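A single protein chain has been omitted from the complex, and every remaining protein chain is retained in its original position.
The chains carry the letters A, B and C, assigned in the order they are written, with residues numbered from 1 in each.
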Amino acid sequence: MSEQQHEPVPYRTFILTWLALLILTTITVVVSRIELGALNIWAALAIASLKSSLVIFVFMHLKQESKLFRVCLLVMLVILAIFIGLTFFDVLYR
Amino acid sequence: MNPLSNPTAQAVDNVLIYIFGFSLILLLGITVATIYFVIRYRRSTNPQPTSQVHGNLWLETLWTLLPTLIVLTMFWYGWVNYVGLREVPDNALQVKATARMWSWQFEYPDGRRENKLYVPVGRPVKVNLISVDVLHNFFAPAFRIKRDAVPGMETYLWFTATEAGSYDVFCAEYCGLGHSAMITTIEALDQADYAAWAQPAETPQPTAEPHGLTILKEQGCTGCHSLDGSPLVGPSFKGLAGRTTRLDRDGKIEEVEADADYIRRSLLQPKADIVEGYPPIMPAADYLSAEEIEAIVDYLLQPADE
Amino acid sequence: MSIEHRDDTGDRFGMWLFLYTEVILFSGLFILYAVSLYKFPEQFGEASHKLNIYFGTINTLVLLTSSLTIALALSAIRMGRNKQSLVLCLTTIGLALLFLINKYFEWSAEIGHGIYPGSAQLAAMGPGITTFFNLYYFTAGLHGLHVLIGASLIGVVAVLTARGRVSAERCGLLENSALYWHLVDLVWIFLFPLYYLIL
Partner (left out) sequence: MNEATPRYGGFFAESPRPGILGWLLSTDHKRIGIMYLACITSMFIVGVCLGLAIRLELIAPGPTIMGAQTYNATFTVHGVIMIFLFIIPSIPAAFGNLLLPIMIGARDVSFPKLNLLSWYFYISGAILAVIAIFSGGGAPDTGWTFYVPFSTQTTTNVNLAVTAAFMLGFSSILTGINFVTTIHRLRAEGMHWGRLPLFVWTLYATAWIQVLATPMLGITLVLVLLERLFGAGLFDAARGGDPILFQHLFWIYSHPAVYIMILPGMGVISEVIPTFARKPLFGYWAMALSSLAIAFAGSLVWAHHMYASGMSDMAIMIFSLLTFLVAIPSAIKVFNWVSTLYKGSIQLAPPMLFALSFIFLFSIGGLGGLALGAAASNLHLHDTTFVVGHFHYTMFGGTGFAFFAALHYWLPKFTGRMYDHKPAVIAWALLFVGFNITYMSMQAVGIQGMPRRYYDYLPEFHTLNRVSTIGSWILAVGLIVMFVNLWRGIRGGRRVGNNPWGATTLEWQVPSPPPMENFGAQDPVVTKGPYDFKGVVADEY
């Protein structure tokens, strides 16, 4: 079962990630209180994506998983982007 | 699909013929090849396969690229002709079409309302579609045009009748019970007839039907309510006057004498009291003016004269 | 019956696939959100001000922490510290409950103001705002449901750990429940700014 299980991740890695997430959360809240117009939403999304990639790669051990896992994740995200993006070809130009 | 001379139909038919033509050729090619191989290489004459080839890069690239080109031309031809269907000539006659379960109403710039779409021959007509309840679709096969009527949104289409005559209009978006009955016609009149029709009749003809009845027909009430007692979606208007209707007030049945304000209520808040055994689908007729409603009430209440 | 045959990587892979389906499920609601935001920008801003940002922020912290604890629980079991792992699992469940309790108070407050799907008051606020709150309730509700499921999964894991059925060699179940729990966290990471923070 060598390839089946990966090495346990040391506690501090997780704790540091957690701190990073907390900091990012405060950043979103602060940024959202500044009036940036449409930028607000993009900033929020950018930070959220950053946070989620932290969760995915560290907490969910994607770092240790084989390439297959990352490729599949990519496929899913591409499809997701297509679903949302192409819908907007209608909504934006209606 | 008889050849038609009007512009929209021609635009669409070009594409149809182009694509069907290609498709026919391709289909024939494939079928003939298949049948030929099946006969030529049948087990009885060809007991052992005479080739074990796994593939052929050139052939495969060929029949990847060829279809690509073919479909791209199809796409382009389809698109350019579609653009033509969306660009309305600016001298177009504007008509507002209201779709409701299950009837059409056409309103002209001069405020006149009709259930059939009367248009002059030779002049482009722009139909602005709206719906008051669910999705409907204005489909005129003779002009190859089709567009949904969407509640809360205005859509449009245009056409030009090149020959006088009467052309079918269907509702081509499923809208429930009366979907297949939601049919009307485009009446294309040549100049003289159209002029005659277009000028307002100042003196109402002696044989004019009661005003209320006209409204009922205009408003598409008759789409759901028959005048001859035959049951449609809604109860028939025949003998409505003084009829005691059994109402279903959420669960408990009540008997009501159909009098003036009952009818007003039925018109303005149909959901308030539902006639027993009927679905609660009657649209509120609050878009009617007060006198229109009175006219309807009067008409419905006058005793049925035998 | 198929013979006892074990493939942890396969199990994890299957779990990831399942998580993808969850993401797509929520994405449907996010498409609706995006389109409505595009149609009613200022109504959305106004509506989101009606949401209590403190509840939102606290819940974010709670979920992030719970993600940490469950991740730690996995490391712990891998290092053979089953007791610790059990404690961490229970903490995670505790945090999940805390999250739900928060939600309960938040929602009852809003419902107290007569703001809930189909309420007359909401309808009175006009199109954009109604859309916002309906979407908010459905998305948050669906997410809450996932919190519930995830918590009970981890509950099962905890019991099995206590019984010694989950251990350094056989921690697949804990691994997958943890994955699921992280997804719950991920959804909230997007849900939070979109509903509580847009101006």
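Criterion: a residue touches a chain if its C-beta (ideal position, glycine included) is under 8 Å from a C-beta of that chain, and two chains touch if they have at least 3 such contacts.
Because the structure is predicted, anything quoted here is derived from the model rather than measured.
Here one chain is not drawn; of B:V150, B:A284 or B:L301, the residue touching it is B:V150. The residue touching the chain not shown here, chosen from B:N6, B:N81 or B:Q219, is B:N81.
Where chain A meets the omitted chain, the residues involved are 68, 75-76, 79, 82-83, 86-87, 89-94.
For chain C, the residues touching the chain absent from view are 1-3, 5, 7, 9-11, 13-14, 17-18, 20-22, 24-29, 31-32, 35-36, 39-40, 117-118, 123, 126-128, 130-131, 134-135, 138. Within chain B, the residues in touch with the undisplayed chain are 1, 11-12, 14-16, 19-20, 23, 26-27, 30-31, 33-34, 37-38, 41-43, 46-56, 59-60, 63-64, 67-68, 71-72, 74-75, 77-79, 81-86, 133-135, 137, 139, 141-142, 144-148, 150-153, 155, 168, 170-181, 183, 279-281.
As a convention for this text, only the chains that are shown with their structure count from here on.
Judged by the touch criterion defined above, the protein chains form a pattern that is neither an open path, a ring nor a star, and not fully connected either. Centre-to-centre separation of chain A and chain B, using mean CA positions: 48 Å. Residue positions of chain C touching 2 or more other chains: none. Multi-chain contact residues of chain A (touching two or more other chains) are absent. Residues 1, 3-5, 7-11, 14-15, 17-18, 21-22, 25, 28-29, 32-33, 35, 40-41, 44-45, 47-48, 51-52, 55-56, 58-60, 65-66, 68-69, 72-73, 76, 79-80, 83-84, 87-88, 91-92 of chain A are the ones touching chain C in the complex. Residues 6-9, 12-13, 16-17, 20, 23-24, 27, 30-31, 34-35, 37-39, 53, 57, 60-61, 64-65, 67-68, 71-72, 74-75, 78-79, 169, 171, 178-179, 182, 185-186, 189-190, 192-194, 197-199 of chain C are the ones that touch chain A when the two sit in their complex.
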